[in-house]
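Here the structure is laid out as structure tokens; the discussion comes afterwards.
Of the protein chains in this complex, one is absent; all others appear in place.
To keep things simple, chains are lettered A and B as they appear, and every chain counts its residues starting from 1.
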Amino acid sequence: MGINAKTISDNELFFGHKACAGCGGALAVRAALKVLGPQAIAALPAGCMSATGFNFPDLCFANNAMITPFAATASVITGIEAGLRAQGRKPDDATVVGFAGDGGTADIGLQALSGAIDRNDDVLYICYDNEAYMNTGIQKSSLTPFGARTTTTPAGSHHRGCLTQKKNMFEIVAAHGIPYAATASVGYLNDFMRKVKHAASIHGTKYIHVIAPCPTGWGYGVDATVEIAREIVDCGLWYLAEYEQGSFTLNRNPTEFASVEQYLKHQGRFKHLQDEDIASIEQQRDAKWEYMRDCWTAPSRA
Amino acid sequence: MIEFLWHGRGGQGAFTAARLLGAAASTSKGTYALAFPSFGPERRGAPMRAFTKIADRPIGDRSAVTQADYVIYLDETLLQVPSCFDELKPGGIILVNAQRTWDDDRIISIDADGISQQCLGRPFPNTACLAALTACDLSVSLDQVKDAFCAYMPKKLHKGNVSVMDATVQAMKESLVLSSHHGTLPHADTNDANASSKELCDAGDLDFASDGSASSEQVPTASNAVTHANDARALSSIDTDSPHRRPQIIPQLTTDTIAPVDYAHSTCYKGGHLTVRNAGWRNQRPIIDAAACTGCLQCYLYCPDGTIFKTTDEFRSQASDACAVAIDYDFCKGCGICAHMCKAHAISMVPEKEVTSR
Partner (left out) sequence: MKRFLSGDEACAEGVRLARPQVISAYPITPQTVVVERLSSMVESGALDAEYIHVESEHSALSCAIGASATGARTFTATSSQGLLYMAECLTYASGGRFPIVMMNANRSTALPWNIYGDQRDSLSLLDHGWIQVYVENNQEALDMALMAYALGEDARVSTPVMINLDGFALTHTYESVEIPDQDQADAFLPAYTTDNRFDFDHPKNIGYSAGPAYNRYFKYAEHADMNRALEVIPEIEERFNTAFGRQYPGAVEAVSCEDADVVIVTLGSVAGLVRDEVRSLREQGVHVGLLKIRYLRPFPYAAIVAALRSCKAVAVLEKDVSFGAEGTVYTNVNSALFQAGLTVPTYNVIGGLGGDDITADQIRTVYTKLGAAEQNETEIPNVSFLGIDSVFDAADTSCSISNEGRL
């Protein structure tokens, strides 16, 4: 049975939180937990979802959940899994899942994540990527894309926003030889939820990188989160892919991309970009897709 | 000491206004000011507070203002009469961004959204409310406020916001001529639309990032335990376990009082324990047109707050205006993603103040 709005659980395990209206990260956590079910044990580091989801006495997870030190998402879920296993207390249907943001994953948490994958601990790690440190007020992370304005990569007369490219977490993780890794977007939840479900069925370390737009940090209307999360895929600046048993698969291979310019111009963080910047971003996109189409299994273009 | 208490929603610029008021006052020789937000984990859209204190000597007390000379509401849905008067010193004034009036001399309305809409093309009520204060309180002049704005805000915002201030003071003057007492309604002349598209874009910047506290763990909000009182009204009638809902596991609202002896010896407490609703965040309410709903469930799937739920068959068979989904208004923040996702256009977003006045 496919996973979709009709078939997913009615349970709301992440509910009543104080995230911004229209939060993409909250949507990712909610959807993943609907798939993983009430036996899931979630661990979240310092970040928006922990700050807005666990402020005593308002505790918004209906399943077992805990906050971890910022750098320690992966090592805490390792410990949870080991502790349950050592005591014979781990139910068969319990997934130990970490939810960390882009900074918590690609910057401060990368070492611990690498350690968990190295040990092949039986955990699921979901990175909800909103492309900057949103919890502290929109500062650049290593997953902030080129050109994006953040409060630490201001767009002025000397620099036009973020000068670096987005770190390639998906392939960094895959290079460890992880049993399963995938990319996703909250704009395409059925795809994301299918990947969560598949990941939960695999023994060993699993990693899912889900794009989760942030209306506050990206500068768009709060009702447009899903639309923006679709545009980033449709314009080719993000891709839906999986890595399993040593090989990469592109899930979508569009014949034609939607407009990058339109995607960028919908957001305050890219408003300052000039034509040459946009051309450069398109060039990067094309090079990436040429590589993926050459080296990865891809469905025929549609 | 003159104390100002600002109520707004995260992202409305209440703290920016509080800060600019303090900056303006500080330009007078021998005048001292403090401005600060209240901090909490809640995010954009959540009710928040900010404070300005002005005095003729250095101010040592950096704690929150509990009773103010002026209480300003940037969002009228946050105003609760009569509990709002608890925060007011005797002789104090409440200034509220609204088109309607209240039958109470202590409450002055100003259509700050309307004035901002007219001048900037977008409703940012903070500048207009700031200017309106200069008409109420003679300790800070309009020129000082304008100077502070130009000194502390990006240049591209100056022209539009100065015009907002002028339009506000003009509206205040006219209304005061028309009426001799408080409680009048300064109203923007909506025929005088002069906002340029350039200013419209710039106004977006004010919303997006000029207020450094826009989205952060330092986000200013009203909700620490002190303000749980704000939600007391909501907690008096708990009904989250709606019979319309299918059986499910979901965090539950509770009014149980808990004592430190029962919780403080660990950081381990029952999951899904809620004490406050999020309804106060919303100024737009999604309303479902049951007849138009096709039951596709996309609104349910994509709600970041999980506040749209599938209804029971029994409920649908009994109620003529029922459809496949319903909305938990206790926790809906009014983001509008559901309306955006609805291909059948069965969900409309209605301003909360229209709903409450119905």
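Here is the rule we go by: a contact is a pair of C-beta atoms (placed from the backbone, for glycine too) under 8 Å apart; a residue touches a chain by one contact, two chains touch by 3 or more.
Keep in mind the model is a prediction, meaning the values are calculated, not measured.
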Discussion item. By the document's own contact criterion, which visible chains does the hidden chain reach in the full complex?
Written reply: A, B
Worksheet, complete the sentence: Among A:3, A:41, A:100 or A:278, contact with the omitted chain is made only by A:41
Practice prompt. Among A:115, A:156, A:177 or A:299, single out the residue that touches the unshown chain.
Written response: A:115
Worksheet item: Of the residues listed, B:271, B:286, B:306 or B:336, which one is in contact with the missing chain?
Response: B:271
Discussion item. Applying the definition given at the start, please give the residues of chain A touching the unseen chain.
Written reply: 38-39, 41, 43, 50-51, 54-57, 59-69, 71-72, 74-87, 89, 91, 94, 111-112, 114-115, 118-119
Discussion item. Residue by residue, what part of chain B touches the chain that was omitted?
Written reply: 40-41, 224-226, 260, 263-273
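Just so we're on the same page, only the chains that are shown with their structure count from here on.
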Fill in: Centroid distance [mean C-alpha coordinates] between chain B and chain A, Å
31
Worksheet item: Okay, in this complex, where on chain A does chain B touch?
Response: 4-6, 8-24, 26-27, 30-31, 38, 48, 51-52, 55-65, 134-138, 149, 151, 189, 214-217, 219, 221-227, 268-269, 271
Practice prompt. Would you tell me which residues of chain B are touching chain A in their complex?
Written response: 10-11, 40-46, 201, 204-205, 208-209, 212-219, 223, 245-251, 253, 258, 263, 267, 269-278, 281-282, 296-298, 300-307, 309-310, 331, 333-337, 339-341, 349
